[in-house]
Structures are given as C-alpha cells and as structure tokens.
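All protein chains but one are shown at their positions in the complex.
The letters A and B name the chains in turn, as written, and every chain counts its residues from 1.
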Amino acid sequence: MAAPGCCCEGLRGFLFEYDTPRIVLIRSRKVGLMNRLVQLAILAYVIGWVFVWEKGYQETDSVVSSVTTKVKGVAVTNTSKLGLRVWDVADYVIPPQGENAVFVMTNLIITLNQTQDHCAEFPDKTTTCSHDDNCTAGYIGTHSSGVQTGKCVPYNSSIQTCEVFAWCPVEDDGILPKPAFLKDAENFTLLVKNNIWYPKFGFTKRNILPTINKTYLMSCKYHAQTDPFCPIFRLRDMVDAAGQDFQEMAVEGGVMGLQINWDCDLDKPASRCVPKYTFRRIDNKDSSHTVSPGYNFRFAKYYQTAEGVDSRTLIKAYGIRFDIMVFGKAGKFDIIPTMINIGSGLALFGVATVLCDIIVLYFMKKKYYYREKKYKYVEDFELGANECYGSQEERQECGGDR
Amino acid sequence: MAAPGCCCEGLRGFLFEYDTPRIVLIRSRKVGLMNRLVQLAILAYVIGWVFVWEKGYQETDSVVSSVTTKVKGVAVTNTSKLGLRVWDVADYVIPPQGENAVFVMTNLIITLNQTQDHCAEFPDKTTTCSHDDNCTAGYIGTHSSGVQTGKCVPYNSSIQTCEVFAWCPVEDDGILPKPAFLKDAENFTLLVKNNIWYPKFGFTKRNILPTINKTYLMSCKYHAQTDPFCPIFRLRDMVDAAGQDFQEMAVEGGVMGLQINWDCDLDKPASRCVPKYTFRRIDNKDSSHTVSPGYNFRFAKYYQTAEGVDSRTLIKAYGIRFDIMVFGKAGKFDIIPTMINIGSGLALFGVATVLCDIIVLYFMKKKYYYREKKYKYVEDFELGANECYGSQEERQECGGDR
Partner (left out) sequence: MAAPGCCCEGLRGFLFEYDTPRIVLIRSRKVGLMNRLVQLAILAYVIGWVFVWEKGYQETDSVVSSVTTKVKGVAVTNTSKLGLRVWDVADYVIPPQGENAVFVMTNLIITLNQTQDHCAEFPDKTTTCSHDDNCTAGYIGTHSSGVQTGKCVPYNSSIQTCEVFAWCPVEDDGILPKPAFLKDAENFTLLVKNNIWYPKFGFTKRNILPTINKTYLMSCKYHAQTDPFCPIFRLRDMVDAAGQDFQEMAVEGGVMGLQINWDCDLDKPASRCVPKYTFRRIDNKDSSHTVSPGYNFRFAKYYQTAEGVDSRTLIKAYGIRFDIMVFGKAGKFDIIPTMINIGSGLALFGVATVLCDIIVLYFMKKKYYYREKKYKYVEDFELGANECYGSQEERQECGGDR
C-alpha cells in the first residue's frame, strides 16, 4: 500500500537523495579500542611506509645515460725480448674508445713477426706426435692454430708436434708474465664523463658537477671520503675499493664494474641529485671455482715487408675491462600512483571492520545480542507474522513519505 | 531532547565506540548463492591469478649484466688473388672485443695496396661518361669513392668513367663471393661469459654454473636438450636454432640475437636460478622485403712503403654480428605489492555486493519489499508524522543513554 509511495523515484531521487549506511554503534571499550588500533596500524602502514618511506606518491623514471672515458698514464717496461719500451694510451687501450666500457691492457703475450707459413704446432696432448701417422692432413681442431699438414716435426729439442699451416711461429701462451708486464698500470687514471637524462621529467645532469672548476679537475683524484665527486679514478683505487688486489688481478685480467648511482628525488632541489660511485669486481674470482678466470683477447698489428709479404705481431692481451654501469631512479610527485596507493590504502581499512566484526559476532560473550542489533532478517517467502511486522516497520520507516 | 544525550561524545566516544554497518540479511537461495559465487570468482581471481600465477606478492628487479665473449676456430682459404691463406681469431673478429656483441667475418671484398692517387671511378649510372664534359671537377656524390677531377678515363676495355682522386684502385664490390669466402666459419665456437646481478636483492650469478668443471668446459658444446648449460656455442648451431641457413646468411651477413633469459624466483633456492638460451635472427630477412639486407662494414689496414708512402688494404667485411641480449626479472616476496594487491582485491569484493543489490532491488519480483527493508527514508524537512516516528525511533534507539 504505502510501498509505491516510498519507492518510485527516478532521476529526481537519484540526484536529490543521499544514501549512507546505517551504523550500529557499540559502546565497548574492548572492541572500540581494538578497532582503532587496527585502523591505526593500517594508517601507519599507508602513510608511514607506502608514502614516507617508499615514496608511493611519486612517479618514477629510470635513467638514460651516455658515458665517455679517457685513460691517462705511461708505463715503461724493459725485457730481453722487447728491450726498453714505453707504453702510452694509444698502446694499451684497445679499442681506442668504447661505449660504456674501457679496456686497459695490463699483461700480454706478444708473438712477433708472424707470417703465413708451415711450422710446428704448439704442443699439447692432442698435437704431440712421434710419427707422421699421428697427424692427419687437413685436420683443424677447436684449439689448433692452423691446419695440419700431416707431417710430424720437432717443436723444440725435446718435443715433436704435428706441423700446421698457420701464422708462424705459433703463439706460446704456456707461461704468463708474473708480475704483470704493465704492473705500473695501477697508477693510470680514468676520467669518466657521464651525462644522464630522465626523459619523463626532462631532467639532465652530468657527473662533472657545476661546483667543479678546471683547476680542481686537473689535479683531483676520486676518494670516497675526501673527493666523492671527482670523476677521475686511479685504477688501483677502484680495484682496492672492490676488495681486490690490483697486481693479482693484473696478471690474468678481469672485469671491474664502476657503478654510478643517480637515485634522485626531483621534488627536492636539483643540486641534491648527485652521482654515487661504487666499485665491484664483476667476473667473480672465487678460488674454489676457477673455471676460465680472468679476461683476455687476441689482436694483431699487420705489417707488410718491402717484398709485399704480410706479417703481423700477434698480441694476447690480458687486462682489466672497466664497465661503467649507470643506475638510478628519479621520483617526482604524480597523481596516479598517489591515487592508486590511497585507493588500496582505503580498501585496507575494510579489514579493520571485518576483523572486529568477526570478534564481536563470534567470540564475544554477548555475540547473540550484538548480532540482533546488527542484522535484520528478511524471509524470501512472507509469513503472515512477518508480513505484519514487515508492514509495521514499513509504515514506520516510510512514514516520511506520506 | 534526548538528542544531546546520545550524540555528544568526544574523544572518549571516538575511542570506546565501535561502529559497524547494520545489515539486512535476506534469506534467499537465489541471491545468496549468486552473491557467494561472485565473491568466489573474485577470490579465485585474486588468489589464483594475481598471487599464484602472476606472483603479485613479489617485488621484482630487472637484471644487470656483463658479458665477455671469445671466439675460437681457424679457417683456410685458397683463392687466385690471395693464394693459400689461414684465418684465425685475430683476422676475422673485428673489433677484437666488443661489449655485448661480437662480429665474425664470414665473407669479404678485399682491395689490396690502395694508395692516394687518380683513377677511374667504379662504374654506375652516375659515373659512366663518354666525354670530359660529363664529369665536373670537384664533384663528390654520396656514393662516390673520391673527388672527381673532371676527366673521363677508361675503367676497363669497354667502359669509361669519370676520374677521381681517391684511394686507388677503387673497390669493386659488384660481385660478392658465393659461397661465402670463410664458409668454414660455421664450425667456429663462441664462448660466452655472462655475470648477472640483481641489485635490489644483492644476488649475483654467472652463466658458468658451479656444477661445470674445467674438463667439461674444454670439450662441451651447447645443445638445447643434452647440454643446455654449456656456454660454448657452435656458430652454425645458433643460426640453425634461429631457423636460418648459415651458408646463406654467411654470404651477405646478418645480425643474430643470442638471448639469455635469467628469470628467477628468489623465494626458491638460488641453484634453481639458471640461464635459458634462445636464438633469433634480428635483421629480419624476408624475401618479400629485401631493402638493404645483411650486415657489412668497411675497414682498412694501413701500411707504409719504404719510401714512406701510405698504402692500405681496404676490406669490406660481411659477417654475422652476435648480439648477446641478457634479459630477466627476479622476484622476491615483499610487503608493498602484496598489500596493494590485497587492497585492490578487497575493493573488488564491493563489486559482488553492488551486483547483487542491483539484481535484488531492481530485477526481483519482491524488489519493493526488499527496498523497504534495506532503506530507511529520511526527509530533509520534517513532517509532523515523520517527527513523531522519528522521535519515537529516537527514544527507542537512544534509550540506552538515559
């Protein structure tokens, strides 16, 4: 009867009505406090952890960087084979320029005046022979220097090996100079120029800070405490900072990581955004697990004799490759992540109510009493009794519409 | 009258009161079941998909890697131009070392003993001429080898071309050796050393697993089934794995991607975190769309004659560049993403109620009846009637405060 009166509302109702849930307010210190505590915890988590600590209100962008390097230093060596010799940048940096890495040769096995010719292979268990039958013409192994001719020839007074057609004489990399040939490399310096860019925020900066002047740059050397922003690094200092021994590393070579960390909070002034240098040895050198240690590669210098014969000097270069790894995340306030975090934070508040409800309605002495207050039961099928009550309530509740 | 009595509570109220929404409990199989099903679906999604499948409870970090490579192998060629010749690493790997890529020359066009001189340009439709007037002194085209002198000279018995001042004789890259000059390159092997690092978790690992010993490393070759963790790859096997034909690729060159996937679940033991190798041809070679196919570049070896004249050997090197691409994401349990996912998961539960409410209140036969139960109408302006009811309810509800 009154039902229609109270229920037929269209747009008007939609617009001009405000519906808010009906609440049971239970006056109970236990539950009340518990509820507030849970809410407090959640609030603390959302505000304190997500926002303050993790900066959940920030949009982040990862760094784009460009690196150029320059090595400086001269080393002098004096060996019976090469005599007195000076090595400068053009000699020991190979290739002359890289993109994010620079290789400094610290040790080498040099084979002078190789020509395409026939000679005895370097002896190992597969190449040593006592008779031509041990060698198969045309055979090329994975580790052989050339193609076998099928002959068995003396390698030296004591050993015979299969003859090969190769760059002769073949390289003898049996014994490695120790200490490293260019042990003075520890005093070389590496200048790193690094420009970074955060595309999303259009923020660019270089590791040579505006505060650095020419004279300082000419003389400074990086030091974690005293000169943390000097972009010039002494090779040995880097290796030491990584907890390694330079001279030991120089013998077999290795790969060092020069990590530049550019974590920046762009809500703060740009001057606060500075590089942080750390050093790490990348090719893990654990004595227990020394499978193919170090770092080396071969390259050659090609010559032509007056008769137009090609000859070359083969160099197996051991050394340290410095990989400049640029990291970093910049954060700046943005509405999207803020909203997402607030949203899920709010949702978590629901947990408080759910928890307390469970306790109140299932574990408290007066649970039945509370349930009656919280719940109103409605049958799908109507009994007379229910009808009467229902309608009474209804009259009462919808009374306002008459 | 009683109003003040029941409403003025300050902090004390805030702390010691617990408010929980009043609920209408509708006993209806239809709606009840539906409601539970929707909730179940959402729960299944949140737990099953977001958490179990997508590991939404994990914080992820992307890999930082360092790669070093070493190629091994020797090839022998025998041509009228160069005679019998052996090629080793120092000859065919250019530059001798890269950062994440290594180039293996498989084919080449060699121009010996070039000197700075005057000679006939390589003939094409722009450079062929019948008379000096066809050539303009000082002209330099995009594809010309040098600067034109204005003369028209014989290139060979049949053709005349404009004379140029250039490195002479000019390169003739008209015909490309087929099969590839260094076709034996298919048996070369590539050793890849890859060290990875997950900075956020301080987790490092190398692709030479602790289980691999020296002897195995000396002899093994990668095979998807039998040797999935051997870091030594036969060039041809890689190209085959990418569904390409090595010999065909060797002629014009190309770019191969050697992808190393380091997806790791760091909640599991570290030994479960192993590399996965896949191979892909990067420069897409579709017969339909052969604009500038393959991969090649030019470089020169410089010589100086006894008279101090510069001469060079120009090499147009075709070959395969292997880009080592290291991928991967590591995941580890973290509270933030967990909370965010739980939060938005909970929020989704709201959907269940919303859905069912719509059905109950708009589509069911007894919708009016249910609405009465759910809603309590309150007028902004008070009628006497409403007042009475209101106050009656009030007396009733706030009775407890007296």
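Quick note on the criterion: a contact is a pair of C-beta atoms (placed from the backbone, for glycine too) under 8 Å apart; a residue touches a chain by one contact, two chains touch by 3 or more.
On a predicted model such as this, the values are computed, not experimentally measured, just so you know.
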Residue of B:Asn107, B:Ser145, B:Thr161 or B:Gln244 touching the missing chain in the full complex: B:Ser145
Contacting the left-out chain in the complete assembly, out of A:Asn195, A:Gln247 or A:Asn261: A:Asn195
Among B:Ala101, B:Val153, B:Leu191 or B:Leu209, the residue in touch with the chain that has been omitted: B:Ala101
Chain B residues touching the omitted chain (full complex): 3-4, 6-7, 19, 21-29, 31-36, 45, 49-50, 54, 56, 94-95, 98-101, 103, 116, 140, 142-147, 165-167, 255, 257, 280, 282-284, 289, 291-292, 295, 297-300, 302-304, 306, 308, 312, 314, 317, 321, 323, 325, 327, 340-341, 343-348, 350-351, 353, 356-357, 360, 373-380, 382, 390, 393-394, 396-402
Residue numbers in chain A that touch the chain omitted from display: 14-30, 64, 66, 68, 70, 72-74, 76, 84-86, 88-91, 95-97, 99, 113, 184, 187, 189, 191, 193, 195, 197, 199, 204, 206, 208, 210, 212-214, 217, 301, 303, 305-306, 311, 313, 335-336, 339-340, 342-344, 346-347, 366, 368-373, 375-379, 383, 385-386, 389-390, 392-393, 400
